[in-house]
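The structure appears right after this line, and notes come after that.
All protein chains but one are shown in place.
Moving on, here comes subunit A:
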Amino acid sequence: MDVLLAILGQFGLYGLLTVGIAVIFAATRVVNLAQGDLAMCGAYAAATLTGAPFGTRTLIALVAGVPVLLLVERLLLRGAVLDGLAAMLVTWGLGMALRQGAELVFTGTARTVAVPVEGTVDVLGSPYPAYRLVCALTASAVVVLVLVLARRTGWGLTLRAVADNPDMAAVLGTDPRRLRTLAFVAGGLLAVLAGALYSPVLAVSPGMGFNLLVPVFFGLLLSRPGALGTAAGAALFVSALSVLLRTWLSDTLAEALFYAVVVAIAALRSRPWIGRFSAWFRRPSPAAAGAA
């Protein structure tokens, strides 16, 4: 039971981040390498604005995030000259700047955030910290909400259309540029929310974001572009994997084995007989379009 709860808790964090990065990837074909660092910003917002109640702090972080993300998208990511690799580098630079900025302002030492909901609850007989349950459930609910939105609304349909074929979507009357901005802001906000929600559970430090990047990136690599459901599923798999490894093995060994599994799965995925069943990370190239 403990393990299941731990997986749920981890899923809340990874799920929010992975779905966020998947939304951005779907619309822009850019892996947002600053996703973890955006979460770090959210966590610092929760850690520093201690005057306000926790919910308000989270809200402030989200509201403040909107113009910042808008600005980043407008100034740095927009423009036809930017190919996928350059755009990824821009997000890498953004992450670097955020990390360094945080280190300057808040110093490198980790902070803890007071838990807003005290006490434990009994879940089927085993005691569990109440806040962990609350934030796991909240995060999972948000993930489900995003999935429902993507499935049921016009916005979600547009997102899936742009993910599948941006040129065709543009011809059919959607403005991919507006969608891209919207997706970047929404995906970034999911990261900020994840950071703020989980700040009492994690040690808040400038480097925390980078540690989140690998599992989230891995989840994205396992999912299908535009299909947010697969991203959530991949996040669940990644959370289960890391929690299970951690319960069976020491932290170090678990981490090492986790990366080994990541590398192994990436290697397996590169085999053509698996690749044939998937279109992961396939950018439509003229040749492929011509041959299809």
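General remarks:
Everything below uses one rule, namely that a residue touches a chain if its C-beta (ideal position, glycine included) is under 8 Å from a C-beta of that chain, and two chains touch if they have at least 3 such contacts; residues count from 1.
In this text, contacts and distances are computed from a predicted model.
Look at the chain that isn't drawn here: its UniProt entry, checked against "Ferric reductase like transmembrane component", "ABC transporter ATP-binding protein", "Protein-export membrane protein SecF" or "NADH-quinone oxidoreductase subunit N", names it "ABC transporter ATP-binding protein".
The chain not shown here is touched by just one of A:A86, A:A114 or A:V148, and that residue is A:A86. Looking at A:L71, A:L104, A:M168 or A:A203, the residue that reaches the missing chain in the full complex is A:L104.
Hidden from this view is one chain, which touches subunit A at 31, 33, 76, 82, 84-86, 88-90, 92-94, 96-97, 100-101, 103-104, 207, 210, 213-214, 217-218, 220-221, 252, 255-256, 259-260, 262-263, 266-267, 270-272, 275-277, 280-283, 285-288, 290-292.
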